[in-house]
Structure formats: structure tokens, C-alpha cells
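A protein chain is absent from this complex, but the other protein chains hold their places.
As written, the chain order gives the labels A and B, with residue 1 at the start of each chain.
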Amino acid sequence: MANIIVFAILAAVILCAAIFSVMTKSIMRSVTALLFVLFAIAGLYFLLDYTFIGTAQLSIYAGGMTMIYIFAIQLISKRRLQGIKEKIDWKRMTIAGLVALTGCLTVIIAQLRTAFFDKFCSVPDVEVPMERIGETLMGSEKYQYVLPFEFISLFLLACIIGGLVVSRNQKEDK
Amino acid sequence: MTFEYTIGILLLPLLSFLVIGLIDYFRGKNGWSHKAAGLMGTCSLGIVTILCYITAFQYFGMDRLADGTYATVVPYNTTWLPLGALHFDLGILLDPISVMMLIVISTVSLMVHIYSFGYMHGEKGFQRYYAFLSLFTFSMLGLVLATNIFQMYMFWELVGVSSYLLIGFYYPLAAAVHASKKAFIVTRFADMFFLIGILIFGFYTQSFNFSFTGTEIIGAAANTFTNCNADKAFLAGGMILPTALVLMFIGGAGKSAMFPLHIWLPDAMEGPTPVSALIHAATMVVAGVFQIARMFPLWIDYAPNQLSIVVVVGAFTAFYAAAIACAQSDIKRVLAFSTISQIAFMMVALGVCLPGHDGEAYIDNHASLGYMASMFHLFTHAMFKACLFLGAGCIIHAVHSNEMSAMGGLRKYMPITHATFLISCLAIAGIPFFSGFSSKDEIISACFAYSPICGWWMTGVAAMTAFYMFRLYYGIFWGTENKELHAHHTPHEAPWTMTFPLIFLSCVTVGVGIFTTLGGFLHWDWASFGSFVTASGTAYTIHFDPQIAITSTLIAIISICLATYIFKGEEQPIADKMYSLAPNLHRWAYKRFYMDEVYQFVTHKILFRYVSVPVQWIDEHIINGFIDFTAWGANAGGESIRTTQDGDVRSYAVWFITGVIAITLLLICL
Partner (left out) sequence: MVPVQCFFVLSALLFFIGVFGFVTRRNMIAMLVSIELVLNAVDINFAAFNRLLYPEAMEGMFFTLFSIGVSAAESAVAIAIIINAYRHFKSDSVTSIQNMKL
């Protein structure tokens, strides 16, 4: 019962913040709403007893990425443009709304009609033990994730270097 | 007795064609001279001639079979294209008429090769000429050695191609190009009927062989036959095989220049004269006659009534061509029409054969004399007509013109040509002791045995033959000399390369004539042609019918005297009087009775306007239009979706998501 209430609150926060994020004109407000969404999603993870992921979500997403976004906004947005009103492109909005609505309905109705969700089984409210996560993450047997782990570390390195290369100041070459 | 070496008869000319045609070394100073090409061609043909003579000696020296015929020897017969029950074969068939044709073709071809050394001297296309001559010889030899009608058709077409290439040898001249196209198109049109005939024949008899032994067909009764398509055959009332044979005859009529498909032969004289001698006098034009002779057992057994078509066509053509030849002034045209007329003689001779009645084997009645006479006339005609053409070539070489107005009185300057020309004219007129006498005499007696009208008609044509040939002879060698022309360039006798063939051919003419004339009188069976080549294959001795022999000789002599009287002198008052009496007739004959104009009218005004123009309209508007429409459609389709690429990544995303949703819905609903 308590789970459901918590879930409802979190869901409400998520949806309202998300809608606000996509509809607002100011980019800073959009990012702030995104921050709220991320926090709420971390809350959902904690609700699901996935504390590890919840922590990761908080530290990576809510902490790191939002900072990146804010820095980027400061680098890019022109202060002089902040007074300019964007014209609302109604045509585009209608199309987007239609597409989104159709898609949403399709997905929801399609999934709810399958028998997929009858597999629901109730689980004890115990979080997944950390040892098990650690073993699975670092293990090299079947169904264990050391290879993706190593790979993602390389991947992150590549992205760092790529990001630096792409965004460096080109005038230094001349 | 093996005849394995006969493959050389076919391969050697083909090889020499390829070598002479393709090697680029006959360049004069930087390589071998052109003459080497000619020498190569002549030597290879000499070897072929020797092989043909060896084949002939070996073949006719063989013992006859039990029923008195010569065995048909097939040294090679390979299946080239198997198509179920039918198959296309290639091979060599040795048979009295094909061996005889081997001798004719190789001899005349060798003479023409030697002659061309002199005639084509200094000509720019010397190498090409000899290559084409070898190609022609190969094709003609393949035609006569064919084991089945389809191989004959293949080589038939090849012969047509060689003829086209050689007539159009002087291709810078528009007249030559026009003539070669005309020859090819007319013969090709006739060959369409030939092909249809072959296809009908092959479909119903399930083979392409010349006889029915070894095939599925059994003759149930005369004019009918049964096979796996028996119901179809019966539906057609037993007329299938005669139809096929008549269609094939139409093809042969085109190649042999029978009326109305004769229009190409006079124009084909645009080619070099040795080519006219080889192709359009001695060998290619007799292919139609040879075809009927080859299919003769089928004609006699299954289509004897249709032979009357052959007679009618041949008789009319003979008369028509002779009438035109009396009025021509170009010596090569006279000889061309004479060739048409003589080939018509051969056709008539084949057509007047009747099947035996009352159980009598048809060879023993007088009626199948026609077959043997036709083949004999083919042989002798090849020799003396080639001699006439080559002589005409010497004359043209001397006076540099084809017209009789540039000639006259040439007997002083060209004795050898004069003598050989005279011998050949006597042969074609049918004077005893020259070869034409026996052959023509036999044709006429066969015609009399068929019907008296036919006999007198052909006798009349023979008289006309003698008349116009001697008109030609006197016009060239006697009559008024063209002094102005001769003052510039005195005509001189031709070099030995050109006169040797003339001498050789006239010796053959005289020799054969003496043997057969004496043999006929003294009943020398060994010297008669009929001991070698007859319809059934058994020996047939020529009986001289004295009544016909004397009649025809008399008529020939009367015609010659008439021609002498009219045309020999320096002035020709009677000729001028005849001309003034009937100038229209003369003009019509000179214009070949306007057949060319009729053809031009039919093709241009009728066919082109009412058939070709609509077809061209359909091609341009409907077929092209359809293709243009598909192109337009593709273009318009592309243009219409071009605007979706607007550079904005968000609209791409919309399309993407829409597509995914659509596919999901599709998968759900299906």
C-alpha cells in the first residue's frame, strides 16, 4: 500500500516535470525540470530496491549530466536572444502531438492486451545484495559482465577524447 | 574405301578465308605483297580441286550396289544441336549429284581464282577479294555436301552473304551498294519461304533428312503419310509435304532468279566480272536447281502434281529472259539474262519428270530423262557460261566499258578471246559436237515427252537463245569498230592469267561435246553422263532421238544465220528497220518489261506508306511513349518526395517514429 502511494507521488512528479520540461521556453527551466525528473526516477529505483542503480542514477545523471548541460547552456545561449519570443509553431506541435499520442496509445494498448504481464510475482521487499551485484559485474562466466564493463571503460575513454577533439578551438591550428 | 579426306574440301577454303581475311601482313612494302594473298587463295583452291577430283574418281570408280545404284556415302555426320526428337546435323554426303557439283564448283572456282590475278591486278581490295572468294567456295561446297536440309539452308544463307559481299566489292560506288542490297534482300525474302518450308517439313516428319528411311514416317499411300501428328496430316488432306516442298521451291526460285524474283541478278553485274562468272553464272544461281534435284525423290513420290508449278515458272522465265536479252546493250546484262533463261531450262527439265505408272520404275520411262538432262545441262552450262563471262571480262578489260557501242571489230585485236567466245556461243546455241548440244537436246526431248506445247515452247526459247547470243557475238567482234575509242587506247589481248582459264573451259566444252555427241550416236554407254547421274541412281543410257536432235540443230542454225544476216555487217539496216517498226517493244524489252518499276511502286507506294508508316508510328508513340512514361513516372515520384528531405532533423524523427508505429500496427493487426 505504501509502495503504491510512493509510486503515485513519484509518477506525478515525473510526469509533471517532464511535461514542463518539454513545454517551457526557457532552457534553464527545462534543464531544472529534467533534474527533478532524474531525481524522481532515482526514487523509483529505490522503490524497486535497486539501490545500486539508484545511486548510479543520482551520481551520474542527476549530478554529472545536469552540470554538463548547465555549462553547455552557459556557453551557447546568447544573452541578447533571451528577450526574443519564439513563435510557437502550431503545425509542428500538432503533428508531434498526434504522433506521440498515436504511438503512446498503440504501445499501451498492444502491451496491455498481451499475456505478458501475468507473470507478475510478488517479491520480498529486500534489496539485491551488493556482493551479488559485484560478483556478477566482475565475473567472467556466462551471464556475467566483466567484458561489457571493460568495454564501457574503453568506450568512455573514446567518448572523452572524441568530445575533446570535436570541441577544441580550431583556430589553434593556424 | 574411306572418304575421310573429304573434310579437307570444306576446311581448306574456310581456313584460307580466315587466314587471308584476318592477317594484316599483306601490306605491300612492309610485309608480303597482295599477290601473296591471291597466291595463297589459289593454291588452297588448287588443293581443294585436286581433292574433289580424287573424290570423284574414287566415288564413280566404286562398284555399284546390287540394284545398280551408286551408294550414298556419308563420311561425316555429327549431331550439332539436339532438340528432342529433331536434331540439327552437320556432315558430308557423297552422292552422284553432289560429287558432280564438287567438280563443277572446284573447277570453275579455280579458273576464277587464276583469272582474278590478271583482272584484279592493282585493285585496292585484292586481299579482301580473295578472302571472300574463299568464303564463297566454302559455302557453296558446304551447300552441295549437306546431309540434311537444315545444313543446306545454313550454307544457303552463307552463300547469300558471300554474294552480297562480292557484289558490293566496289563499295564506293552507289550502284554497287544498291545492287548488293537488292540481291541480299530479294534472296532473303525468298529464303523466308524456304525456312517456313523447312519448319513445316521438320515438324511433320520429325527430321530434316532428305529421304524417309530411318525416320518415323511411313507412307501409307501416295500423297499421304502418317506420323505422330497423323491427325494433323489427315486434316490437311495430305497436302503437308507438297506445301513444304513448294515453299522450299520458292526459296530456290529466289536464289535461282526465276520470275518474279529475278530482279537482283542483272543488277548483280555491278560486281567484278570474275565474281559474276563464279557466282552468278555457274554456282550460286544453280543452288535452286540443286535443291530440287536433291529433294527429288520426295517430289516424285509425294508431290508429282506440284512439279507442274516448276514447269510453268521455268518456262515463262525462260521466254521472258530471252526476250529481254535480245534488246540489251550491256554485254554483262545480256549474259545475265541468258543465265536466267538457261537456269529456267534446267528447272523445266526437272519439272517435266513424271512418276512411273503401272508399277514401272520411273527411271525406265522416258519421262525421268529430265532429271539427268537438267544435271547435265547444269554441268555444261557452268563451263561455257563461265567461259563467256570471263571472256566478257577480258573484253571489258580491253575497252574499259561494258557497252556494246564501245566494241565492234575486236576480232583483230583479241584472237584468243574471240575463239573461246565463239566456241562458247556455239555451245549455248546447241550445235553438235559442242557440249550444249547434248544437254539441251535432252531437255527438249524430255519436254516433248511431257507435252508437245512445252516441247515447242522450249524449242522456241532455244532459238531465241541462239539468236541473241550471236547478236552479242557479232556486236562485239564484228560490226563497226569504235575508232575514236580505239585510237586512245588500242585494245590488246589479255595476259595469260586471263586467257588460260578461257582456253581450259572451252577445251572442256569441246571435249565433253565431242564425247557425248559421238557417244550418243555410237551408243558409247561409258561416255554418257547418264551412266553416272540419274534420278534413281541406276545407269541410264541416252538414246538420241534423231527427230528432235535434227530439229533442234536446224532451228539453231537458222537462228544463227538470221543473226548473222542482221548483225554481222558494218551497217545494220535490217536491225534499224526492225527497231523502227516496233520501237515500243524494243524499249519495253530494254527496260526489262518494267519489273523493277513495279517492285519500286509496290514497295514504296504501298508497303512503305500503308504498312511501314503505321508501324513506325506505333513504335515511336506507343512503345517509346510507354518507356518515356515510365521515366516520367520515376522522375515525378522522385520529385514529389524530394521535399521530405528538408534538412531538419526533427522531421526526420517524425517520419521515423511514424514508420515504426505503422509497422507495429501492421504486425499487430496481421
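Details
Criterion: a residue touches a chain if its C-beta (ideal position, glycine included) is under 8 Å from a C-beta of that chain, and two chains touch if they have at least 3 such contacts.
No experiment lies behind these values; they were computed from the predicted model shown.
Subunit B meets the missing chain through residues 642-643, 645-651, 653-654, 657. Although one chain is not displayed, its contacts with subunit A can still be listed: residues 3-4, 7, 11, 14-15, 18-19, 21-22, 27, 30-31, 34, 37-38, 41, 44-45, 47-50, 52-53, 56-57, 60-61, 64-65, 68-69, 72-73, 75-78, 86, 89, 92-93, 95-97, 99-101, 103-104, 107-108, 111-112, 117, 119-123, 125, 128, 132-133, 136-137, 143, 145, 148, 152, 155-156, 159-160, 162-164, 166-167, 170.
Just so it is clear, only the chains that are shown with their structure count from here on.
Partner subunit B is touched in their complex by these residues of subunit A: 92, 95-96, 99, 102-103, 106-107, 110.
Looking at the complex, you find that subunit B touches subunit A at residues 650, 654, 657-658, 660-661, 664-665, 668.
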